[in-house]
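All protein chains of the complex are present and in place, except for one that has been dropped.
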Amino acid sequence: MSKLQAEPAGRLEPFSPLGVVRRALRSREGLMVLSILVVLAAWEAYGRSHPLFTSYPTEILAAAPRIFLPSLVPALGSTLTGYSVGLLLAIPAAIAIGVAMGRNRLVDLILGPYVNALYVTPRIALIPLLVLWFGLDFRLRVAIVFLSAVFPIIVNTYAGMKEVDQALLDVGRVFTANRSQRLRTIVLPGSLPYIFTGLRLGVARALGGVIVAEMTASISGIGRLLGNYGRFFKVGELFVTIITIGILGLVLTMGLAFIQRRFAPWTAAARAR
Amino acid sequence: MRIIAFVAVIALWEYSAGPMNRALFAPPSEVLAAANRQFITERTIWAPIRDSVFVLFVGLGGGLLLGIPLGLVMGRSKRIHFVLDPYVTFLYVIPSVAFVPLLILWLGFNQPFQIALVFESALFPIMINAAAGAQNVEPDLIDGGRSFRASQWQIMRTIVVPASLPFIFAGIRIAFSAAWVGVVVAQMTGALAGLGGMILRAAATFRTADMLVPILVIMAIGVTIHALTTWLHHRLTPWHRPEGNVGA
Partner (left out) sequence: MLRIENLGKAFGSKGQFVLEGFDLTVARGEFVTLIGPSGCGKTTALRIAAGLLEANTGQVFVDDKPSMGPSRDKAIVFQHFNLFPWRSALENVAYGLEIQGMGRNQRREIAVDHLRLVGLDTHLGHYPWQMSGGQQQRVGIARALAISPKLLLMDEPFGALDALTRERLQGELQRICLERNLTVLFVTHSIDEAIYLSDRIVVMGVRPGRIIAEFRIDLPKPRADYNFRAREEYGAVRGEIWALLEKQLQRAEAIAS
């Protein structure tokens, strides 16, 4: 009988390290924090005994302020300028092409094969060609970001237009909406969840693309920074840069999720179901 | 219609690639000649193709072998999920190219490095999809298994795995493409081997036609992978097409 009794809420346990750990193992945050602490500690211990190749958390922490202003910020600056210009060009172009392909059979027939082939091709293979065309400067960065981002967005926009709920299109017809009214009031809003999927993909791939371009073509930016730290065995600095890229990726993903929740709340609700 | 458009594109390309900008736009006729050399007379492209495909399959195989069970367990156990989630989420948003310098330091420039990068590229997409699949199994199905007194392992084998298959296949599809990107990244940024290396070597000496052949081969393999995995996906899980792939 006593086994089935619920524990009284808010009971004060005598403080003991083991008790803290045991309680932590029951909560989500506790487990996460514990998991991170254990890994950091193990890493620190291992890294201190193999300093040349692995670095360790305290060294990384020390490296961060050292390189932040002189190296990291300028590199991020040049990477992100090209990155944003490329995305600003790619997003509207991709949505327009996706819509045109979804609306017009001829455009679909002509562009479809190329779009699909380029969508599934690693576009970084085109970097040397882009270097020939655009040289080793800002335009190369914009070009690779554009190419990396544009196809996932086109493909998903197109898919969204094709997958629009027939029942909702019926509503439009019953209320005598013409083709362009149906596009504006039903097809485009109905495609938004797909467009957001395309944006998530495009934004992520463009980040990878621009870093590869900077690394292989050795133009200024976060990619070349990575390459240099690797070449000169600056492992601590290398980790700082990788973590910075990770934070950048998280910010981009979360920012996009925020925009989606803010401006298209129904898509988030549909995803949660 | 498609054929007309294709012929028009090729003709325009041939025409506009005049003698002035041969280095910028090798005309199709030159690309064809280069392809003939690389495939038939000098046979220089076969070894790089073999290298690239080998790296692709070993890295991808490793990623799937580890990623699927890990993902399934992560989807079933809240605790394991909480423990692993911070790393998976963080590592997943980092483009795999960011790991290139580190992996080169650890493993050198050669095959182990390439395989490791491909493995890393494939691991997270498959893991996240497998976890989502296991999480999305209808609780009623699991209760059904419990009512027959199935053990945790039996529930995993007879209910969770089949019910997650659509997600797993979606994940394999994404992982396959990601792994192919990983191969090209590894070979272009570090190893200078395989098809990626061929592109860079041709580019360094401005032999544009020679460069375009491996690019087209990479494209063709990408298209093949996509077609193959799409076909397999529809064939093997005909009962279910998931809406939107997680972490595509």
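All chains are identified by letter, namely A and B, in their written order; residue positions are counted from 1 within each chain.
Quick note on the criterion: a residue touches a chain if its C-beta (ideal position, glycine included) is under 8 Å from a C-beta of that chain, and two chains touch if they have at least 3 such contacts.
From a predicted model like this one, the values you see are computed outputs, not experimental measurements.
Just so you know, the chain we are not showing touches A across the whole complex. Remark: the omitted chain is touched by one listed residue; of A:58, A:116 or A:185 this is A:185.
The omitted chain makes contact with chain A at the following residues, 167-168, 170-177, 181, 185-186, 189-190, 192, 264-266, 269-270.
Rule of thumb we're sticking to: only the chains that are shown with their structure count from here on.
The centroid of the Cα atoms in chain A and the matching centroid in chain B are 17 Å apart. Considering their complex, residues 1-2, 5-6, 23-24, 78-79, 82-87, 89-91, 93-102, 104-106, 177, 180-181, 183-185, 188-189, 195-196, 199-200, 202-203, 206, 208, 211-212, 214-215, 218-219, 222-223, 225-226, 244, 248 of chain B touch chain A.
Interface residues of chain A facing chain B in the complex, by the touch rule stated above, are 25, 28, 31-32, 34-36, 39, 53, 106, 109-110, 112-113, 116-118, 120-122, 124-129, 131-133, 193-194, 197, 200-201, 204, 207-208, 211-212, 215-216, 223, 226-227, 229-231, 233, 235, 238-239, 241-242, 245-246, 249-250, 252-253, 271.
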